[in-house]
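A single protein chain has been omitted from the complex, and every remaining protein chain is retained in its original position.
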Amino acid sequence: MRYLPKSPAERKEMLGAIGAKSIDELFSSIPERFRLREALNIPGPYSEAEVIQYFKERAAENSNGYTSFLGAGVYNHLRSVVTDAIIQRGEFLTSYTPYQAEITQGTLQAIFEFQTLMCQLTGQEVANASMYDGSTAMTEAVLMAERLTGRRRVLVARSVHPEYREVLKTYAKNSGLHVEEIPFTASGAVDSKALQAALKDDVAAVVVQSPNFFGVIETHAALAEATHASGGMYVVTVAEGVSLGLVRPPAEADIVAMEGQSFGLPPSYGGPFAGVIASRDKFVRQMPGRLAGQTVDSEGQRGFVLTLATREQHIRREKATSNICTNQALCALAATVHLTLLGKEGLREMAEQNFSKAQFALSELLKIPGVKRTFDAPFFNEFVVELPRSVKLINAQLLRDKIIGPHALGTAYPELTKRALVCVTETTSRAEIERFAGALKRALEQPV
Amino acid sequence: MAYPKQFRYTKEHEWVEVKGDVATIGITDYAQHELGDVVFVELPKPGAKIETGKSFGTVESVKAVSEIYAPASGEVVEANGELHNTPEKLNTDPHGAAWLIKVRLTNPAEIGKLMDAAAYEAYVADKAKETSA
Partner (left out) sequence: MNEKIKKASRHTNQNEGLIFEKSSPGKRAFELPPLDVPAADPAKTLGASHRREGIEGFPEVSEIEVLRHFTRLSTWNYAIDLGMYPLGSCTMKYNPRVNEFVARLDGIATEHPYQPQELSQGCLKILRLLEKCLLEITGMDAITLQPAAGAQGEMTGLLLIRAYLEKQGNPRKKVLIPDSAHGTNPATAVIAGYEVENIKSESHGQIDVEKLRDLVTPDVAALMITNPSTLGIFEQRIPEIAEILHAKGALLYMDGANMNALAGVTRPGDLGVDVMHLNLHKTFSTPHGGGGPGAGPVAMKKILEPFRPVPTLVEKESGRLALEPVRPDSIGRVKAFAGNFGVLVRALAYILAYGPGVRQATEDAVLNANYIRKHLEGVFDLPYSLPSMHEVVFSDALQKKNGVNTMDIAKRLIDYGFHPYTTAFPLIVPGALMIEPTESESKEECDLFIAAMKSIAEEAATNPQIVKTAPHTTRVRRLDEVGAARKPVLRWKPVTTRSEAAD
């Protein structure tokens, strides 16, 4: 087997050195009757060429050749080839968690730079080394607010990503948290009156997503003020990070939970991505996840270490802030390289292109008879339109034109049947937008 | 470091000094030595109630967190805010400047049950033997 660096003679020699007659002797502590006698029934062994062949065949069964207008928490953005060149360097790819600081300064400094970039983007003071993804980061942010306030009630905007809310509910069920939803208004933003009515002095956190699941940009000031007046923490989740190149960051937030997929990570059918928690310095000891900190070595040189580890499971065991052991280091590194490549101007320009193209797409779609805009609040690169018929049926027709249509909202929001969430990024060309509009027009012209 | 005669001591290595019905509580030199370099101290706010034998705060070193247990019940009247910015004082002056909290005792008689300096010194000498064995 090509991955195993031993010849039969070497195996024999090593067994001899151990003093074992056969390899089976090394497994003698496993009761005889439980030892497998037959080979496992799994395909292989495959040569490298066969492995590639298998996955190429599967890739061909997917959506190659289609133009997509899907977003909803996972976005197609341009990625420089430099990012992959860096993260495939063995020194990053095949390195362990940087517990041995002297020989992992590369990973540690990159994490420190990641933490800095995340602070700059979110307008917060401190950010961790990353979490699994946006959904778990948001959930951990809520648990953090619970620890900080000692309260148990959580108000979550219904305009937060439906899957994020589901994850929160799974975690809440067993930790005694009571989660309630705050509706959205006709303009698509959080209903601040409903929030005001639900806010009492038992609320640990108010959770708002911006841009929200409908692409709408929330106005934080009043929501945060009301939350703070009741003694709760204002938690903002960001699923589309590129928006922060154009949209004012949620400076009013006590905790920001962000999904980093938009920063150089491919959609990859839903993962791996990188979540982030950013917050205020004063809350850092209740923050979950790894943190890299700057320090000096015994000769006074600058260096970096994992720090404040006493918050974590391997020390605090059952009293830890979270059971999470890992971050998404390689994904965070990809985000760090990607954002460094984009830089100040590149990120701004990318965000502006998303914004302009989404505006253009909306105006094109609104020219089609029967298509209406659902929410009138400002949006970033996603917006909701109402179609005269079932979105799923229309999308089935669009597939004939090699177009993957917008996300149908009816499943997660029964009140929004016939509504579709359209996403346009800098990767969507004008021609594709026009082709989509044309195909949609034709689909709607056909008799039902 | 000598263990002051006017203090009383617990098996969990806290010291108590009583003046009237107010007790000052800290951790012993033995405790700080076992912990190593202290990096953070978490203490209750004034007004908080503490209960004999229950944890009222934590002391952290780089790689360990230790609970601090109340030697007696009472209400916190003052916490040593200095330690927030200078936790290292716990290593240099555990019996003095690095006191943790002052507590108005519910039942001052509780203190009488604790070890005196001589008993505590014997207790830690035993401990030291245990760990080197």
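Quick notes
Per-chain residue numbering starts at 1, and chain names A and B are given in the order in which the chains are listed.
Here is the rule we go by: contacts are C-beta pairs under 8 Å (C-beta built on N, C-alpha and C of every residue); 3 or more make two chains touch, one makes a residue touch a chain.
Model, not experiment: these values are computed from the prediction.
By the touch rule set out above, subunit B reaches the unshown chain at residues 37, 39-40, 60, 62, 87-88.
Here is the rule we go by: only the chains that are shown with their structure count from here on.
With each centre defined as the average position of its C-alpha atoms, the distance from subunit A to subunit B rounds to 45 Å.
On the subunit B side of its complex with subunit A, the touching residues are 39-40, 42, 60-65. Of all the residues in subunit A, the ones that touch subunit B in their complex are 285, 309-310, 315-316, 319.
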